[in-house]
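One protein chain is absent from this view; the other protein chains keep their places.
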Amino acid sequence: MSWETVIGLETHVQLSTKTKLFSRASTAFGASPNTNVNLIDCGLPGVLPSVNKEAFYKAIRFGMAVNATINQTSIFDRKNYFYADLPKGYQITQMDLPIVLGGSIEINLDGLTKTINITRAHLEEDAGKSIHDEFDGFSAIDLNRAGTPLLEIVSEPEISSAKEAVAYMKAMHQLVTFLDVSDGNMAQGSLRCDANVSIRKKGDQELGTRTEIKNINSFKFIEKAINFEIKRQIKILENGEKVTQETRLYDSSKDETRPMRSKEFANDYRYFPEPDLLPVVISDEEITKIRDEFPELPKEKEIRYQKQFGLSAYDAQIIASSKSMADFFEAALKKTKNYSLLSNWLIGEISAYLNKNQIEIHESKLSADNVAMLINRIDDQTISGKIGKSIFEEMCESGSSVDEIIKSQGLKQISDDGAIEEIILTVINENPDQVAAYLAGKDKLFGFFVGQVMKLTEGKANPKTVNTILKNKLK
Amino acid sequence: MSIQFKTIVELRAMLDSKQISAAELMQESLGLAKKHEELNCFVTMNEEQALKKASAIDLNEKTTSNLSGIPLAQKDLFCTEGLRTTCSSKILSNFIPPYTATAVKNLEDAGSVTIGKTNMDEFAMGSSNETSFFGSVHNPWKKEYVPGGSSGGSAAAVAAGIVPAATGTDTGGSIRQPAAHCGITGLKPTYGRVSRWGMIAFASSLDQAGPLARTSEDCAILLNAMSGFDSKDTTSLNTEVPDFLENINNPINGIRIGIIKEFNLADLDSQVQERFEESKKTYEKLGARFVEVSLPNISASVPTYYSIAPAECSSNLSRFDGVRFGYRAENTDDLNDLYIKSRSEGFGDEVKRRILIGTYALSAGYYDAYYKKAQQVRRLIKEDFEHAFESVDLLMTPTSPNTAFKFGSKGTQNPVELYLEDLFTISSNLAGIPAISIPHGLVNSLPAGLQLIGNFLREDQLLNAAHIFQKNSDFHLLKPDLEGSQ
Partner (left out) sequence: MDQETVRTICYLARLDIDQSKSGKIQKDLERIIDLIGELQRINTSDVEPLYSPLEMTSFMHEDIESSDNKKERFLENAPASNENYFLVPRVVE
């Protein structure tokens, strides 16, 4: 029997606003428990929400980028259910009139492009966090995250494999980071998704019974969780049994999905319009302003990098594909004029370092200023490319500037002719046999002399100067 | 000199002429509260803070506000920082808010002094004050009678002369009906006139805070201080607030008052009818013209209200879950058990009834037929009012079909019986328009209230018409015999 997989993704994008969707408490990640919480986030009796304008603008920017319809009048609804980290007993979300309707996004997989349609995207508040395993017999509630603005983007069920799902999430990540609507930090939960997975016989029109895998927060886990679920469902169907519609969790330690216990039976969320908030209306002027201030997207950057800075198509594509890399490149350009050396370094040494450590450039200790100065010091021959590499390693460790490292380690390149000549004479005097052999025609020995000079200068001699003087002296 | 039954205007004169100091006034007011403890008006007193603030006021010579040093009572659903706020519910019986409601803060910033928090129907759900966890408030006029509700403690405290005025909230008549039953004046402002920040929500789209006082003039003084846009309540109105005292003495001749055709007054108790006819005559003498107007959908107000209010309340009261504040049941097996036990033990029967009705009205399959339908009818009712106000300035009805009733005599067998008492008051909440209740005489030794309903944001017209009535009558001067009343 041949089976077909149908996947729809609900992506939760945490919007990068300074304050929460309905309060002015900070959204900063990593604060001490229950400190980014004000009266509203705590859901105290008598408090009222007010809407964060910036969250709306960011949602609209996303909608424009995927060519969606923007509902200039949108309303908030209450979704009622009880949970320990849901302070009010309801979540404020958008049901009937979401801010973004329709649209589509392109994904790339194995050189092929596919369009995935978007059903809708709406604003809602995040819940707090429950910690289940730190206190004996208790779950602990931290409301720091409660009220953080989320954009929930719902795709049509048009994704047909785990790999496509990953490609979709990667495209989504690229888009929301370039749009500056989210920092896209998956480890911190800024981008996560619920996957609706179902299986049907190839050629069937009707969808199979789906399961929903909740809260997957890495590209790797998306692929693994979906693949596990596909296999599990096919096995059930091949045994002639039926898939149960349910919510499941992916357990990465066991690489399996299992049903969630806390959602024991289907809830009735009793949505109704939030009476504490009036409809939000975005004016035509605001729409125009958002459109005018639209950020540059990867494709546009790629072309500009080639035109403006003479980058190769390949280099431009790599640098422009990641928001943090492109930001870094553009910031460094303000401090160095050697564009090609900078892009070489970004694609070479720097990318290698980041890949090795599995981090993004903004998570490293590298600053655009420091890297630009490193390029400048190589460019002006204060240091050699080779020393540049060892300085770079130190820079990654300490975050110090290139000049600090040169100073503290005495790494400055010796370009002074007199000093180099003196060392060269020492080398010649100390190695009479080799000099004789060289003069007798053993040209290969030239490298030996260069090596000796470098050894004595601890690699700081300018290689060009060494070559010139050495050639002169060995005539 | 006793300060009992004095108005704000009278107390202001006494303070200004140094007949009494703010501290003495506070002592007197607190003393009266204690003396009439059997009325059960207060849930929590604020004695120490009140005396401290009054003494500070005495030391400060400059008094610019007419509320400076005036003792007030606050309904116990306004959050007051550091002062217990219970909503007369077991579930909040230990709740100390970390902040103060805007309405109360505005009054306190104007110099008034909160002497305590008044008893009420639990979470403002009720019209007899019988649902309070702290026991019923007694009507100062006849102690075996209800004071009305839900702002029953505030109404009784003013009627007993303990404080000259108090705050209340009105979702379906909760200021006007107890004001009527206790023989005082109570105003429900336009929805959005007073900030709802810090007011513990019953039904968000209907709730509105307002004053209860001995006279409409004093109501105007309170409303002046309470009103205004508040960025913390995005449903508060961002419009200029007029000085409600400015035109309060304007003559009212030529004013057009509408009588609602659909309210069949002939069905009412004959004495209630008689009072109404008398008041009509008084207004006619003052130059008012009466017009019959039709509001075809107004008789649907009660079912509309009892769909919308419980729906909103069922959601608003979800936050009382025993997790972050309030009562938590002991010996619970798990989180769900904690919710169920805490809420079941923490809420009283009427609150539970309304939460269940609201949950039902919002649940899948019933939403369109109950909740959405009610909001559609609500629009029709609002349009009826808009149409009526094209030809009249005010509408006039009795505040309540009956005067106060004896404890336990209504609604215990069938709650709907009690809901129908709200017939005259509910529609102005649905439409968001202001309405005032003023005393207009006694029926069997119990006060009866006259309601005037105004157009959107026209509290000034209501206060003007009420004040002129009070200048030409003495019903508002009648006082209960607190020693003799049984």
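Chains here go by letter, A and B, matching the order in which they are written, and residues are numbered from 1 within each.
Please note the rule applied: a contact is a pair of C-beta atoms (placed from the backbone, for glycine too) under 8 Å apart; a residue touches a chain by one contact, two chains touch by 3 or more.
If you're wondering where the values come from, they're calculated on a predicted model, not measured in any experiment.
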Displayed chains contacting the withheld chain: A, B
Options B:Lys6, B:His181, B:Arg378 or B:His476, residue touching the unrepresented chain: B:Arg378
Candidates B:Thr100, B:Ser205 or B:Asn316 - the one touching the absent chain: B:Ser205
Selected from A:Val51, A:Leu101 or A:Ile287 as touching the chain missing from the view: A:Val51
In chain B, positions touching the absent partner: 95-96, 98, 191-192, 205, 231, 234-235, 237-238, 297, 300, 302-304, 306-307, 310, 314, 321-328, 332-341, 343-344, 347, 349, 352-353, 355-357, 359-361, 363, 369-370, 372-380, 382, 414-416, 419, 430-433
Chain not shown, touching residues in chain A: 17-19, 24-26, 32-39, 42, 44, 50-56, 73, 80, 82, 84, 130-132, 135, 137-143, 249, 260-262, 267-268, 270, 273, 275, 277-281
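Please note the rule applied: only the chains that are shown with their structure count from here on.
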Where chain A and chain B are represented by their mean Cα positions, the distance between them in whole Å: 55
In the complex, chain A residues that touch chain B: 39, 42-51, 78, 80, 82, 84, 87-90, 139, 141, 268, 270-272, 275-278
Of chain B, residues touching chain A in the complex: 77-79, 85, 87, 92, 95, 97-99, 101, 196-201, 203-205, 231-235, 311-312, 314-315, 317-321, 323-325, 335-336, 339, 359, 362-364, 367, 371
